[in-house]
Each structure stands twice: as C-alpha cells, then as structure tokens.
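Only a single protein chain was left out; the remaining protein chains are all shown in position.
Letters A and B mark the chains as written, and numbering starts fresh at 1 in each.
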Amino acid sequence: MTNPILRTEQLKAFYVLDIHGEQKVVKAVNQVDLEIQENEVYGIAGESGCGKTTLLKALYGAIEPPLRLIGGKVFYFVDGLGLDVSSLGIEEKRKLRWEYVSYVPQGAMSVFNPVIRIKETFWDFINSHGGGKTRDESFEIARGQLHELGLPVEILDAYPHQLSGGMRQRVTIALAALLKPRIIICDEPTTALDVVVQRGVVQMLKDVQAKLQNSIILVTHDMGVQANVADRIAIMYAGKIVEEASAETIFGSPFHPYTQYLINSLPKFGDKSTRESAPGNPPSLSDLPPGCPFHVRCPYVLEICKEQMPATSKLEVNHKVACWLVEERQDASSS
Amino acid sequence: MTFIRGYLIPRLIQYFLVIFIGLTIVFVLPRLAPSDPVQRTIAQLRSMGSYLDPATMNSFIEDLNEMYGLEGSMLEQYGAFWVRLFHGDFGVSFFQFPTPVNALIKTALPWTLVLLLVTTIISWTLGNIIGGLAGYFSRSRWSRVLDTITMLIRPIPYYIFSFGLLLLLAYVFEIFPVSGGTDIGRKLEFNLPTILDVLKHAFLPALSLIILGTAAWFQTMKLVVQNTNSENFVQYARLGGVKQGKIVSRYVIRNAMLPQITVLALLFGQIFSGALITEIVFSYPGLGLLLYNAILTGDYNLIMGITALSIVAITTAILIIDLLYPLFDPRIRYS
Partner (left out) sequence: MKILRDLFKDYRFGISFIILIILLIFACLSFFSPYDPTFWGDVPRDLKPSMTYLLGTNSKGQDIFWQATFAVRNSLIIALIASSVSRVIAVLVGMVAGYKGGLTGRILMFVSDVFLVIPLFLVIVMLAMLVRDKMTLVTLALLLAVFGWAWDARIIRSQILSLREREFTQTAVLSGTGTVPLVLKEYMPFTTPLVFSTLINNMSWVIGLEITLAFLGLVNMEIPTLGTMLQWAISYQAVLLGYWWWILTPIILSILLFVALYWLSVSISEYLDPRTRIQRVGA
C-alpha cells in the first residue's frame, strides 16, 4: 500500500544557455521517475555535478531561467489529491511553500537577512502563511520550536552574523520544520560543517522527522550520512537515477556498477586494503555520450550500452536499476 | 565598547585630520602662486585706471598685506591663520569692502544650507525608492523607460542642465523668475507672501538639483538592487514563500540602502559643489553666488573663507553620515 506524498514522471529539466550566440544545453535532470512515500527519509546520492541540486529545484517548483522544464511532471499529494505543480499559479505555489514542502539550503552562512534579528525572520515566514498571527504570537511559536529541538532560545534575539555556521544550519532546519510541512527537502545540509556539528545536524533531522512523521528528501554525497539517516536511497548519475532501493540493499548488495564503485570506495573498519573509485570522470552534462552515460567508465560495458539508454527495470520488489546488465542477468537465468 | 574604540575614535581622528589638512591647503595655495595676491589686486586696480602716488601706494600695500594675512614669516602667518580661524575671522572682503567676510558668509549660508539639505534628502530618498523598485522589477516596461530617461539626464553636468532649465522655464516659457532669492527689495519676514516668494525663486534651482540627483541615485540603486536580488538571503526568502511585498522592502531595499549611504558620504563633496554651481546659474543668493562675485572681483579672503567653510561643512556632513551608518547596519553595531 503506497502512500505517495510526491511523485515525478519522466521529469526533464535542462539549462539552456546562450553564450555569445552559441546555444549550450545542460541536461541536468534527464528523465527522472521517483515516488516519495509518507513518513520516510529518502536519500539522493551522487557526485557533484550529477544534477542533484537541479532535481531539488524542480521538485520544489523553483524553476527559473536559464533552467527550463523540458518535459515530465511533478505531483504533490496535498490532502490526498494529486496536484500537478506546473499547473499551479504563482500565489498557490507560494502558499504551498513552507506549509506543504519546505527547504533546508546548502551552506546556511548567508541565507538570513543580515539586518534583522533571527526572530524577525521567523516572523516573516510565519506571517507570510495563513494564521493571522501577531508578532508576539509568532515569537512565542519560534521560541517553542527552538526549545523543542534543543536550541538555545537566546539566538532569536541575535543577528545572523553573531551565530556560528553550524548554529545557522540548525536554525534553518528549525525554520524548515516550523509550519509542520509534509515534506522537507535538504540540500547537502552537512557539507562544509565539521564532524561534530554534522552529528548535531543529523540528529536534529532525525528528531524532526520523528516528531512530524513526515518525509525528508536528503541530498548529500556523504554516504556516511545516508547510511545514518536514509530509509531508501536513490543513486544519481549524469542526470538520471541509476539505482533506487532500501538503504540496506544499496549498501549490502548494490547492483549498478556505479553504485558498486560508490559503496566499495567507502572505508570500512579493519579493512586496510586500498579503496578503489570509478576510473575517469563524470561526463559533462552538456556533452553526454550516446547510450548509457556511465558506459565509458563501466567495467561491464556491453555493446548495447554504447548505443541505447537502459530503461529502468525492477530487479526486485523495492529495487529499481537502470542498467542493461539486468536483462543480461534475466536472460542468463532464464536460459 | 568596541564600537566606540574600533569605529568612533578612528573616525573622529580622521575627521580632524582631514579638516586640518584641508585648511592647511587653503592656507598654502595662495602663497604658492607665482604672483602675490597683493600685487594682483594692485594690477587689477591699475587696469581699472586708478592711480596712486608712491606714499599712498606703500601704505595701501601694507594694508593689503594685513588684510590678506601676509605679514611676517610663513610660520607666523600660519599661526595667525589658525588664530583667526578659531575666532571665525576670515578677514575683510575686498569685493564688499569693508564688510568682514564672515558677515557675508553668514547671510549667504542659510540659503545654501536649506537648498542643499532639502534637495539632497528628497533626491536620495526618491531616487532610492524608485530605483529600488525599478531594479526589482527590472524586466518591466516602466523600469526600462525610466532607465533610458535617466541615462539621458545623468551625464549632463550641473551647469548645463541648470542653464537649460533656466532657458526653458524662465525665458522661453516665462513661468518662473529668472534670478534671485526673492523679488527685489522684499524684506525677509516670516509671513506667507514672503515664504511663497522665496519658494517661487527657489523652485528652479531646487528642481534642477532634485532631477539630477534623483537620476543619479536611481541608476546606482537600480544596479545595487539587481545585485542584491541574487543574494542568498533573498533567494532563501523566496523559497520560503515570503510575501513579495516583504521581500522587496525588508530584504532587498533595506539591504541595498546600505551601500547607498556610504556612497552619499563619498559623493557629498560633489553634491555640494554642484549645488554651488546651480546657485550661480540662477543667481540664487547662496554661497555659490558669493563665490562667483568673489572670483569676478578677485576677492581672495572671500574665496578662502568660502572654501574653508565648505571643507568644514562637507567633512562634518560626511562624519554625521558615517556615524549614522551603524544605525542601519547591525553588523557594524555589534561586531
């Protein structure tokens, strides 16, 4: 029984750039199908430049030139009804933001208005979304929120520059959870933080999810964090999702060659052998090779990989892979 | 406390230092000239056809020397210069002999001050607000039209613009009086007809300064806002679904104003000079006109007095602006 909260169908979003007369198309999100369930932590992992952030922008409905929605749809399931995000008006989208789906940005160093106190920022967010609360009421709400999440209430009276980077990141999470949204999208919340602060941030995310029983989409290339938090993980490569399964499956029995490289490159306790990562570099998103984008670096490359893009097939019930090897294996097992 | 030590004290030291250097320059310049002010005055008199016998000539030269503060060695002159300065004594005017210079300045100063302050405040505020909105809605029709209009107005120097305005509105279409601060012979009393008369005369010079000033602030603010638009905290507020009105006023313009305050301080010297030039064109009875007459008659004391006063006035205005800045930027207030 699925309880989807967000779904995409064949989502395509490209950057169309016009550099002095020459057109350049960056295929950042290249046919993505995914479905996020209620009450789960969905991780998206991949190298830098694979299109993760663009995917998040598309999911959030924040597509602005030079980014363009080329094809596909994004559906929000608000109160049981599936809404096509592209059919929503600007005001409708604005209302949904923060109340239905909220965002934790990467690098919270400069996301707060430097000339107003933190509590005023809370007030701005609360005041812009229904409720008709007065200023003092909203300060109370903010205080309550911080208290619940274990943050010192005094920071409300501070200006952003007076807080440390880690504290600012945690405030963004508190802010994101403020209106109890059904989905919280986190874009690399732990990058650029030291390990100790990272732990605090990760713990906070877990607390928030446990309290609100909502869904969290967590984008990060840090597999350690994914292992800690995610229920399901999607591996993204060159604008496509190449594998999606439960966290245990991804770490325990990865199928896609890229995922295998990713997992194998992680250090393990006691294992002192050299770590190996995938040879070569990820392709430029404006100049993709034909067929499967990974075939250039793949140790199991077949002829068909060089010509045709593999379709996403179901390896097992909750394990999807986009790789020609699936057919190979099926052929082999059926013969 | 750090604010006082870190910001206030250095600023005050700079203030006094600049005034000291400026006034020293005022002292030094005439004495650097290839010809001596006394000789020039004599030459000027001679060219106007007067003749003095040698005895009278010598005592006249002595008087001139005393009047111009040229007695004694350089050091003695410098000392006497500062002593006189502290007494507010700039010597005696040549152009309106024997009226002391500071009497002339005292009459002219209020006219200039009022004109300058009123027009600067109006054009700064107006230009920043309109420029801010134009920068935010930079793709709109009206914003681009305003942009082109200001592009035509801004480069024109004060003199030509004022002159053009004078030609247009006082000669061609005789709407406004051609010159002066009031109708000839009117006494300055505090009643309605006088005030209206003053306003009528002040209108053209004020209009000239306001148009030029607003055009300049419009342009700079538009650029600043276009940059501020892409700041992280503005994008974050948008992602948070904060209402547009709030974003424009609290996030964009509030922050864009900060560099504009600094620019006001930097440009104040130019704004002041521009006001003087405009006064001359409209024969407005302020420091500008006084300066013009001083130049025509070769009245050194008057020129020095006006220059010295201007240096103090401008530096003080800049100091006040600089001290007001922390009120608007909490990063300086608490750092």
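Things to note:
Keep this in mind: a contact is a pair of C-beta atoms (placed from the backbone, for glycine too) under 8 Å apart; a residue touches a chain by one contact, two chains touch by 3 or more.
All figures in this text were calculated on a predicted structure; none of them were measured in a lab.
The chain omitted from view is touched by exactly one of B:129, B:156, B:207 or B:261, namely B:156. Touch with the chain that is not drawn comes from one residue among B:70, B:239 or B:276, which is B:276. Although one chain is not displayed, its contacts with chain B can still be listed: residues 14, 17-18, 21-22, 25-26, 29-30, 32-35, 151-152, 154-160, 163-164, 167, 171, 226-227, 230, 266, 268-269, 272-273, 276-277, 280, 291-292, 295-296, 298, 303-304, 306-307, 310-311, 314-315, 318.
In this text, only the chains that are shown with their structure count from here on.
Rounded to a whole number, the gap between the C-alpha centres of chain A and chain B is 56 angstrom. Across the complex, chain B is touched by residues 60, 62, 93-99, 102-103, 105, 107, 109-116, 124-125, 127-129, 159, 161-162, 175 of chain A.
The touching residues of chain B, when paired with chain A in their complex, are 231-233, 236-243, 246, 250-251, 254-255, 258, 328-331, 334-335.
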